[in-house]
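What you see is the complex with one protein chain gone and the rest in place.
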Amino acid sequence: MVINDGHSVGLSFLRFGDRMNVPQVIEIKKIIEETPTIKTFIFDWTMVGENIPTPGQFVMVWNFKDEKPMSVSYIDVHKGEFGITVKKVGPFTEDLHSLKEGDKLGIRGPYGNGFDTNLKGMRVLAIGGGVGMAPIASFTEEALRKKAIVDVVCAAQTKDELLFDERLKARGAKVYTCTDDGSCGFKGFATHRVLQLIEHKEYDWAVVCGPEVMMRPLYGSLEAHMIEGEYSMERYMKCAIGVCGQCCVDKTGWRICAEGPVFSSDQVSEIVEFGKFHRTASGLKEYF
Amino acid sequence: MVINDGHSVGLSFLRFGDRMNVPQVIEIKKIIEETPTIKTFIFDWTMVGENIPTPGQFVMVWNFKDEKPMSVSYIDVHKGEFGITVKKVGPFTEDLHSLKEGDKLGIRGPYGNGFDTNLKGMRVLAIGGGVGMAPIASFTEEALRKKAIVDVVCAAQTKDELLFDERLKARGAKVYTCTDDGSCGFKGFATHRVLQLIEHKEYDWAVVCGPEVMMRPLYGSLEAHMIEGEYSMERYMKCAIGVCGQCCVDKTGWRICAEGPVFSSDQVSEIVEFGKFHRTASGLKEYF
Amino acid sequence: MLKTNLCGVRLKNPLMLAAGVLGSHASSLNWILESGAGAVVSKSFSKDPNDGYKNPTTVAVEGGIINAIGLSSPGVEAFKEELEDVNRVKGRSIASIYGANPEEFAYVAGKVEDLVDMIELNVSCPHAMEGYGASIGQNPKLTYDVVNAVKEAVDVPVLAKLTPNVTDISEIAVSAENAGADGLTLINSLGPGMKIDIVTGNPILANKFGGMSGPAIKPIAVRCVYDAYEATDIPIVGVGGIRNYADVVEFLYAGASAVQIGTSIMYEGPEIFGRISSDLEEFIEDSEFDSIKDMVGFGHK
Partner (left out) sequence: MLKTNLCGVRLKNPLMLAAGVLGSHASSLNWILESGAGAVVSKSFSKDPNDGYKNPTTVAVEGGIINAIGLSSPGVEAFKEELEDVNRVKGRSIASIYGANPEEFAYVAGKVEDLVDMIELNVSCPHAMEGYGASIGQNPKLTYDVVNAVKEAVDVPVLAKLTPNVTDISEIAVSAENAGADGLTLINSLGPGMKIDIVTGNPILANKFGGMSGPAIKPIAVRCVYDAYEATDIPIVGVGGIRNYADVVEFLYAGASAVQIGTSIMYEGPEIFGRISSDLEEFIEDSEFDSIKDMVGFGHK
């Protein structure tokens, strides 16, 4: 018995599903500075049953002041490690960025449905905007492992902020970078880069994660080209266990934390608020 | 879904051990009049895991007014049936005797440790006094099935009250009857009958259930003849799940409902109150 | 067979969504109605917008969860839009409201009464009128005042939802009845409870304490319903830990005319309503009862 694994001993009478819903306080094993504003945090993790994260799933991260959702950006079931990749955008993420290796965080999850990665032999276009590359990275690695052919469009505002382009290139994906300012690769928005690509190349499947203002037009283009796929959404989250209703989307009522965060193209067409608005903590609508 | 099995559906979220601890209200399938004062009640029972009764175990029987312990006197795992055998001695048992087939009772359990029945090839002397024959009957059938050689001393006050002598004879046990009034078999107490037997016949193991005033001298005789074995005890019971402490015995503190009701000869030697006193519902000692 | 009636409002079945669970948007309320609920209760909302507490707002405990969402609400004006979109053809719509004092309750109730079939008063929130941290529903007089003010303001039936965290729930129930409540909803979440992380010593919920819900609280909820049934003569809606039809039967026997389901949606999803409906129907068919009404209070004998 050691203190960390002791903690799970302490939970051993909760049923499995319940145990997942209590933050496990664990040490940050490694921190990787990915870009000036983005860091990856690696943790040791017991890989059993529902505890094993899959690409597209997320965890709730507790810094003892607040708790927020973060996608799983890195999964090594064999080594018993997973990672999250965090962009500094406000108080919580700033606090995470101030942490050092060995510091502790509470983690519960993984939650949500995740991407379909059984895409053997399929030509897949994976598109990530900004820190939206986090789940795209774990997706791409898993899809490649399952013998999909993956092209990645890796978009950022500027060269320094490109995330995981090298990592995925090294894994065998073809990576198209694209920056708003043209500092690396295509100059312009991911939307345009993708349009160019799909007009010249055949794809069987697309996987998209990024700001909804990016995903909305992308969805239009991909649909127009009859490329089905999956889209990962974000909404303000409280419980992450499907009870509070905070993350439900119009008109279907689906919970981003349970039925999502990944939705098929067909499902996306039913989510009328997609790309239009989301809701704040109080429940008020905020238009993009 | 039917109403009875529906009831267990209703319990399906309790963990197994917890579910056992809620009375299952079921119909009396069959009632057998064994003697003028003793009836056997047969129930259908789901035979899975800890739910499967073994000889020497007991159940708690709820008649919607009170709840009392009764030994399992009959077990058919294959047919999914078990039975209890009840002697009319007071308000509760009288109420049970007034019931008809199809009437309902609540049953929880089985509880307690039960007898060791892995006695292949051993020469076993099974001794039951009065309704103490209830667990002796299920023991004998199981021990015979496991290839033990079983002699039964079946004791009662009078011929009409002899319990399960025919049943066990039919199963292949050698049955010695013994009545206080000599109306059948040996005239006198079981103690004397047993003394006679063990002076002339070799036994490797003994199993005893009956009034403690009978068991106490029997224990002396069997020990003197170096015949080890197991003794089934009764104490006033409330919870039957090992928390209330009502059934604990001096000096070891063992719970009849959990560590018992069956104790080995060695254990019996540590139970100083054995054959001397028991405790009433309030906890006051009552000497035999 | 499952049809019943609560305070004059017809229900296709006695199963309702509990307040605060998937109840923030019309879209999720409609989903629950389509999943088979006879009625839905909205998340409690107030006059003005409120962010609620910081996360963590929920954590699992043995047999359920504790939560301190902190009554987040977009305010009545924004919430009216949601209520307008609830599909009242599919089932009944009930607004759960809260406020700091009787006037606020009455104001919010008046704003929405035309949009809903009933109003449920969440009198379990900390109140502003006295200095200490108790809640309206822990004080018979304050409960009376709130129920009374709302009853004077609206014509739709009014349910008073009470907290179990009182010395004597019958006393509060009788107060609410005397004030004119058409029915009672029992119970709001229990405790509160707390969970402390043993590695860091931090209480896990940002608010430290949170109300307990889920299967673990059922025995206490059933007892509260049983007590209130003996103490009052108005219909009762039972809530707390229901996860299957047997739990529903238990609440009906204890005296509930209808029930609400909240936390178990976490384990079972919205499909829980359809599943329990059909199991309950089968139970009644196999039983000697002819209707839900027959079963109400059967445990009192």
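Chains: A, B and C, in written order; residue numbering restarts at 1 for each.
What we mean here is this: a residue touches a chain if its C-beta (ideal position, glycine included) is under 8 Å from a C-beta of that chain, and two chains touch if they have at least 3 such contacts.
The structure presented is a predicted model; accordingly, all values stated were derived computationally and were not measured.
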Next item on the list: From the listed residues C:K47, C:K90, C:K111 or C:K195, report the one that touches the chain absent from this view.
Entry: C:K195
Margin query: Even though one chain is hidden, which residues of chain C still touch it in the full complex?
Written below: 61-64, 66, 134, 138, 165-168, 190-196, 198, 201-203, 208-209, 212, 215-216, 218-220, 222-223, 226, 241, 246, 249-250, 253-254, 283, 298-299, 301
Margin query: Could you pull out which residues of chain B are in touch with the chain that's been left out?
Written below: 3-4, 6-7, 10, 13-14, 17-23, 25, 60, 62, 64-68, 104, 106, 237-239, 241-246, 248-255, 258, 279-285
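One rule holds for everything that comes next: only the chains that are shown with their structure count from here on.
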Checklist line | Of all other chains, the one whose Cα centre sits farthest from chain C | finding: B
Check: Nearest chain to the global Cα centroid?
Finding: C
Checklist line | Inter-centroid spacing, chain B versus chain A (mean Cα positions, whole Å) | finding: 62
Next item on the list: Measure off the straight-line distance from the CA centroid of chain A to the CA centroid of chain C, and report it in whole Å.
Entry: 35
Notebook entry, point to check: Using the touch rule from the top of the page, what residues of chain A touch 2 or more other chains?
Noted result: none
Margin query: Residues of chain C that contact two or more other chains, please.
Written below: none
